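A protein chain is absent from this complex, but the other protein chains hold their places.
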Amino acid sequence: MIRVVVQDAAIDFATETDRHDAGGHGATASFVGRVRGDDGVTQLFLEHHPQMTERGLADLAHAAADRWRLPALTLIHRVGAMAPGETIVLVLASSPHRAEALAACTFLIDRLKTDVMLWKRETLADGAARWVEPRTADQERAEGWD
Amino acid sequence: MIRVVVQDAAIDFATETDRHDAGGHGATASFVGRVRGDDGVTQLFLEHHPQMTERGLADLAHAAADRWRLPALTLIHRVGAMAPGETIVLVLASSPHRAEALAACTFLIDRLKTDVMLWKRETLADGAARWVEPRTADQERAEGWD
Amino acid sequence: MALQLAYFAWVRERMGCGEEQVEPPADVATASDLIAWLAARDDRGARAFAEPARIRVAIDGQMMGNDAALAGARDVALFPPVTGG
Partner (left out) sequence: MALQLAYFAWVRERMGCGEEQVEPPADVATASDLIAWLAARDDRGARAFAEPARIRVAIDGQMMGNDAALAGARDVALFPPVTGG
């Protein structure tokens, strides 16, 4: 089962892993991305498109499910304001075999950085805000899956 | 912090993820391997070496920590008898950046299949037991990290 | 040709609004033409679209190249490269 969610609320890892049907599938890989506070960032804001963000995530999830055997796949992205340490994104991919679960997890996190309508804005301790610039390395990793 | 455990007791994912210090690290990748019951397997038994199994896992964990930035790494392998659906192995790797957490997770699960003193024996519905044969594909994946 | 435009991230901030309806002239045939027309239209457009290479486009819900034709389009979103994850 494929489950894709875009949400304002905090992502609860335990709730989502319980809900993700990992049961009899042999291998489950997960990825959690969190807000890092190491550059003096006090808040991260994720702007999204009311329809296209969720659709973009769903397209990626189905692309992964076409490419690998993934009887269970969960992809949750938070939007809005969040604090350092909070979860931005969660991927859970289950498969009969480890290589597929791990590859799907890596593919999804790589591609959602370049393919989905989401924009990060950081607020620093002095109140200044800046939009995060895309990184060339992210672009190259995402293209590596083409 | 590196934490390596070999245990007879069931591996509790929620307990271990809470204990793993994922806090401020940006990216956490995880891998869970479970007993599959799909070939009529009713029980899996993991034989181990009283000292060398844990040392082998610890060596792998330190090799990963030398290769990637991993402020938090958890590697737990169960031994003894377990039923389909139960967790055999759990890897949690946290890093400032996703590529390192995901690569470490993949490296550890690939290499522990070929480098650590552990042997699987499957019991089938009719009571017959068989030792699992190593797979050439596992050997090749493990060598890919050399 | 009436178009419903949507702006995101710093494009939205520089334009001072998230959406607006526009009626570009007939020679605005592609997304690139639209970006150039908005840049020339007023100060806020000049600020938002000073660097057309940094602008991405979605037409009627599909991400497109900036050379995509606008013929038949209703909704056009204009935004910086995405930075999710």
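The chains carry the letters A, B and C, assigned in the order they are written, with residues numbered from 1 in each.
Simple rule for what comes next: contacts are C-beta pairs under 8 Å (C-beta built on N, C-alpha and C of every residue); 3 or more make two chains touch, one makes a residue touch a chain.
Note that the structure is a prediction, hence the values are computed from the model and not measured.
*Asks:* Just to confirm, in the complete assembly, which displayed chains does the hidden chain contact?
*Replies:* The chain that is not shown touches these displayed chains: B.
*Asks:* Could you tell me which of B:4, B:64, B:89 or B:103 touches the chain that is not displayed?
*Replies:* From the options B:4, B:64, B:89 or B:103, the contact with the absent chain belongs to B:89.
*Asks:* Of B:65, B:99 or B:117, which sits in contact with the chain we cannot see?
*Replies:* Once the missing chain is taken into account, the touching residue is B:117.
*Asks:* Among B:8, B:47 or B:140, choose the residue that contacts the chain missing from this document, as touch is defined above.
*Replies:* B:47
*Asks:* If the hidden chain were put back, which residues of chain B would touch it?
*Replies:* 33, 46-47, 49, 51-53, 55-56, 77, 88-89, 109, 112-121, 131-134, 138
Definition applied: only the chains that are shown with their structure count from here on.
*Asks:* Ignoring chain B and leaving every other chain in place, which groups of chains are still linked through touching?
*Replies:* one piece
*Asks:* Using only Cα atoms to place each chain's centre, name the chain farthest from chain B.
*Replies:* Farthest from chain B by mean C-alpha position: C.
*Asks:* Would you mind pulling out the distance in Å between where the CA atoms of chain A average out and where those of chain C do?
*Replies:* Between these chains, centre-to-centre, one finds 27 Å.
*Asks:* Using mean CA coordinates as chain centres, what's the gap between chain B and chain C in Å?
*Replies:* Distance between chain centres: 50 Å.
*Asks:* Counting only Cα atoms for the centres, state how far chain A is from chain B in Å.
*Replies:* Distance between chain centres, rounded to whole Å: 24 Å.
*Asks:* Of all residues in chain A, which are in touch with two or more distinct other chains?
*Replies:* 33, 109
*Asks:* Which positions in chain C touch two or more other chains at once?
*Replies:* Answer for chain C, listing residues that touch two or more other chains: 85.
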